Structure formats: structure tokens, C-alpha cells
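A protein chain is absent from this complex, but the other protein chains hold their places.
Let's look at chain A:
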Amino acid sequence: MQQILSRVNKTSTFATSLISIVLGMLVGAIMMMAAGYDPVLAYRALFASALLQPYDLGESIRTITPLILTGLAVALAFRTGLFNIGVEGQFIVGQLAAVIVGLKLGLPPVLHAVVAVIAGGLAGALWAAVPGLLKATRGVHEVIISIMMNFIALNLSNVMIRKWLTEGSDSTPKIPDSASLRVDFLSQLFGGSRIHLGIFLALAMALFMFYLLWKTKLGYELRAVGHNPLASEYAGMSVKRNIILSMMISGLFAGFAGASELLGTAGYHSIQAAFTGVGFDGIAVALLGANTPLGVILSSVLFGVLTYGGGNMQFEAGVPFEVIRVVFAAIILFVAANISGPLVDLFFRRRRGRHLARNLD
């Protein structure tokens, strides 16, 4: 019995996520029925059209790519006990740095793209270093600072586009092919979709995060600070240094997300009236993925498919895209409220009850 219990506990994060997904989609289905749509048709349209055609599969992967990176960014900060809500802003400065390098530097192919991606990552890291530094030295809460940094990033990027990168225009010109992350071979494999090399960068970063956190001394320190800063301090670790480092690595991931999205998907930067939400979706992705690299990849796949397929759902079944946002929110609500805990518990107790009854016989 004890063995079963411990096994349930081990698998519980996975079960929690799975049950929450099912419940979340059920909430979506109920909403659709209430609004007079056919949930069966809608969900079938969603999954079929997001995955079956090569073009759609490519576009789904394109949607998944930035989610993995922003999810990793949030997850890594979580592990050090930091809530990096500024991923959105770090994403934007990543885009900005990438487009500046893409447009202003004339470099040969490959090198141009590499420099642009690195510039984006560094910009994100620097942007995240500010809240990290303030948290470490002045004790200011990172949530407040990083939210404010989001607005600074948004408006900074708008001003730069309007005043410096263009002459009062709404969007920059397209970056030259030398800086693009799109590869003809890959695009053609996926029916001419906008899939790009960013996905490999994202997967590599997931691997990097796993290695860093669980295979290196620095990673051990980062996690230790997250578990108990006082004990870590007592053990001789520098809490301040680890907080700043954690924020910077987190920002690096977010900056990579922005750079790859710009260099691979759009190819230009435009003035934004509001946040794109890719950074905020990273919070949901990290939460559902239980802050592990593999979990982040899996939940990015789910959210990416739901996001891209949501558009098709609107196309095929006429269901508004907002329903998918409700499903997102419901899934997160169920994860956060840990609704599956009692469910697993209940299932387990019932079986034990039967078992006992049988033994009595």
C-alpha cells in the first residue's frame, strides 16, 4: 500500500497536469454548448487542422517555439524562488535588439543571424538584470519592477521604431535574408509554412536548463536559494549573486524567444499598441509544466496547438477564439487549485476500501 502511495505522489504532477487539461477542455466544451456551438465539431477542427497538414504542423511548431523559450524563462526564475513576470518586456527588447542588428549591421549570412540572436538574448538578459539587481541589493520585489520594465520595453521599442528605425512609419522594413532564421529546406518540408530554426534553439535551451540546474554546482546553488535563501546563505552561498544570475539567465531565454520570433516568423518589427502576450503565456506554460524543462516543452506543445488550432476552430466551426483563452485560464485554474489531488486521493481511498472489504471476507 505504501508503495502505491509513493508512486501516486511521484506521478502526481503529471497526473495533476493531465487531469487539469481534461477539466479545462471540459469547461470550454460547456461554454461552447451554452453559446450554441458544437464542441465536438470545434475540438475536432482544432486538433485535426493544427496537426494533419504539413503547413499547419509547421505553423503549430512556429507557435510552440517562443512558448518553450518564455516558459523556460519563467520556470528557471521560479526554481530560484523568483517570479519573473517581466518575460514579456524581455521578449520585446529581444525583438528590438534583433531587428536593430538585422537592419543596421551588414554581415555575411549565418554570422549575421547568429549575432542577431545573441544580441537579442543579451538584451533580454540585461533587461532582466535590472529587477534582479534591485531585488538583490535593495530588496525591491521583482514582480513590481519587472512589470514596470514591461511598459518601458513596450514604449521604448515603439519610439525606436518610429523615430530611429523608420521615419514615422508603423513598421520597420524586412530584415535581409542573411539575418533570417528561415531555411528554405525546412519551410518546404512543411508546405511553405513559417517554421524556422528557432525551434532547435528552444530545444537546446531546454537541454541547457536541465544540465545547468541538475548537473552543475551553480544549478545546485540556484535551486538551493529557491528552497531556502537563509540556509543557503548560512552554507556559504551568495544569495545576491544567485538572484542576479537567475534573473539574467531567465532574461536570456526570453530574449532568445523575442529574437527568434522576429528573425524567423515576422522578419520585421512593428509598433504595438499592447503586449503580445507571448511572455505572459510563458507563466501558464511553466505552471502547467511544473517548472521542469520536459514539462515546459510538453505544455508548450499543448498551448501552441490550442492557440494555432483555435484560429482554425473559428474557421471551421465558427467558434470564437476567445473560447480557447477560457480553456487556457481554466486549465491554469485547475492546476493552481490542485483539483486533481483530491480526485486521485478519492480514487485511491475507494480502492483501498474495497480491498479491505475483500480481506474481511
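Throughout what follows, a contact is a pair of C-beta atoms (placed from the backbone, for glycine too) under 8 Å apart; a residue touches a chain by one contact, two chains touch by 3 or more; residues count from 1.
Heads up, the rule we're going with is that contacts and distances are computed from a predicted model.
*Asks:* Using the UniProt record as the reference, specify the protein name of the hidden chain from among "Basic membrane protein A", "Cysteine desulfurase", "ABC transporter ATP-binding protein" or "VWA containing CoxE family protein".
*Replies:* Cross-referencing UniProt, the chain left out corresponds to "Basic membrane protein A".
*Asks:* For the chain that's not shown, point to the residue among A:107, A:266 or A:301 touching it.
*Replies:* Touches the omitted chain: A:266.
*Asks:* Which residue numbers on chain A touch the omitted chain?
*Replies:* Residues of chain A in contact with the hidden chain: 19, 22-23, 25-26, 29, 39-41, 43-44, 47, 55, 59, 162, 168-171, 174, 192, 194, 261, 265-268, 270, 272-273, 276-277, 308, 311-312, 314-318, 321, 343, 346-347, 350.
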